[in-house]
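With one protein chain removed, the remaining protein chains of the complex are shown where they sit.
And then chain A:
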Amino acid sequence: MDKEVFLETVNLTKKFDEVLAVDKVNMQVKLGEIKGLIGENGSGKSTISAMISGLHRITSGDIYINKKKYTPKNPLDAREKKISMIVQETGTINNLSIAENVFLGDEVRFKKNTFVNRKKMMVEAKKALEAVELDVDVTKSINTLNFEQRKLVEIARALYYNPTLFIVDETTTALSHEGRVLIHRIMRRLKSENKAVLFISHDLSELMEICDSLTVLRDGNFIRDFEKEQFDENEIKQEMVGRELEGDFYRSDYDGTSTGQVVFQAKNVSAQGLKNINLELHKGEILGIGGLSGSGMHELGKVMYGNIRLSAGEVLVYGHETPSFFQKLWKQKDKQNTGNMSPEAKPIRLTNIKTAIANKVGYVSKDRDQETLILEASVKDNLTLSALDKLDSYGLITQKAEKRFAQEQIDSLLIKCSSMNQTVRELSGGNKQKISFGKWIGNDSKILILDSPTRGVDVGVKTKMYQLLYDLKQQGYSILLISEELQELIGMSDRILLMKDGAITKEFHRSEKVDEKTLIQYMI
């Protein structure tokens, strides 16, 4: 028996000025089915879902709901048709309470006479959050929640309206393992209730497991539909990128030995959510950190970057300090006298971001929009911002040097932009991620703290990034890789540390025997 079509697009097209983001796409979403949408970064997935949920105007073509034409002018029109969407970027608004964020744009619901009935709103918000198992004080500001919890608030908001079509745009990579399990469960429940789900993700194995059918997009064009029984990883990948993917995904060696030279260290560190952490990062090592939400792994990244105050212990970095102007002068004199500089590395206490950067420590935050990128600035300005010192010659930064530097990153990470002067806000999610990654790879940081560096990037670019990380490792860079993706940790790390409730509970060395199941055992 055929399932009933809920939503259908006919020649759906979206143009942003000169850029054709979506080009005559025909697609169907059926009731009682989870539909996957896959394609490289910038292939138009978010743009399609934004048009369906009334965030973007349609340029041409039509959308039909239950065979009736539907032209949403704003998100409220979509809500009326029972369409809810979790956006790829941050969809919560800072400095409002959690409850207000749950009912963003719909406060009227609680209006009695002219005032909003706060109490009722709190109660309802609490109820909405139960669906995502988030137990927090809803009167508190949304700023008190971490990145993942904020995503859960958005999910709660979407579910509250009892959607017939639930759109999930690239959310799973923002969630930890349990969060993922939760959202999978929600999607399956909706399916069993004969609702429709449109699911966007770059995790192909996840899509193949969850979805009943898949639509592949490339450069804004519809390429092909796959039904569940046709699913084949290689074939789907090929349709996605339009060519054969070559090379290994992760590194292929199982050599986890390192130089033994410690370059970065946490000693008995306690801080917000962290208990007595000890870790050593060696030169030329990739050290993976994994855990569930609440394990403190993201906080650990911030602590190592000097971004969270310690309550006990210390973070030490071993001598990469960039000499100050006067030291440089001094050293030059030294050089003339003795002919060499002392290679002795001595530990420096890292207490703030300034010392971190001076010692060539770089940090890619998970919350790229708020903490890493300058959304209003151009691609070029974003890429060069943390490398200004490198580009500076005699106090001047020439256009030429900047352009060369930016172009190198754009080419090596395949950043899709109309020009390097395009504002970053206009880029697709994955391409933004490439920029926050690229901005630290290009400058001279010798120690990199990468929090979910491949979040939301497509397989092709992921391969590139892994290759880059491996090259960096070979060149003696040291990398702290914090990630929710266990496969990534297993695939790339020399050692893996697992965290639970703010403490490190288990260490694995690189070996063929380590697999996802073993890791999960120690995480929960």
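As a convention for this text, a residue touches a chain if its C-beta (ideal position, glycine included) is under 8 Å from a C-beta of that chain, and two chains touch if they have at least 3 such contacts; residues count from 1.
Methods note: contacts and distances are computed from a predicted model.
In the listed set "Nucleoside ABC transporter membrane protein", "Autoinducer 2 import system permease protein LsrD", "Xanthine dehydrogenase family protein subunit M" or "Cytochrome c oxidase subunit 3 family protein", the entry agreeing with the UniProt name of the missing subunit chain is "Autoinducer 2 import system permease protein LsrD".
Checked against the full complex, the candidates A:His56, A:Lys126 or A:Lys237 give a single residue touching the omitted chain, namely A:His56. The omitted chain makes contact with just one of the residues A:Lys30, A:Arg157 or A:Lys439: A:Lys439.
The chain omitted from view is touched by exactly one of A:Gln149, A:Ser176, A:Ser293 or A:Ser365, namely A:Ser365. Only one residue from A:Pro72, A:Gly179, A:Gly296 or A:Gly429 touches the chain missing from this view: A:Gly429. Residues of chain A in touch with the missing chain: 15, 17-20, 23, 46-47, 50, 55-57, 87-91, 219-220, 305, 307, 353-354, 357, 363, 365, 370-378, 381, 384-386, 388-389, 392, 395-399, 416-418, 423, 425, 429, 439.
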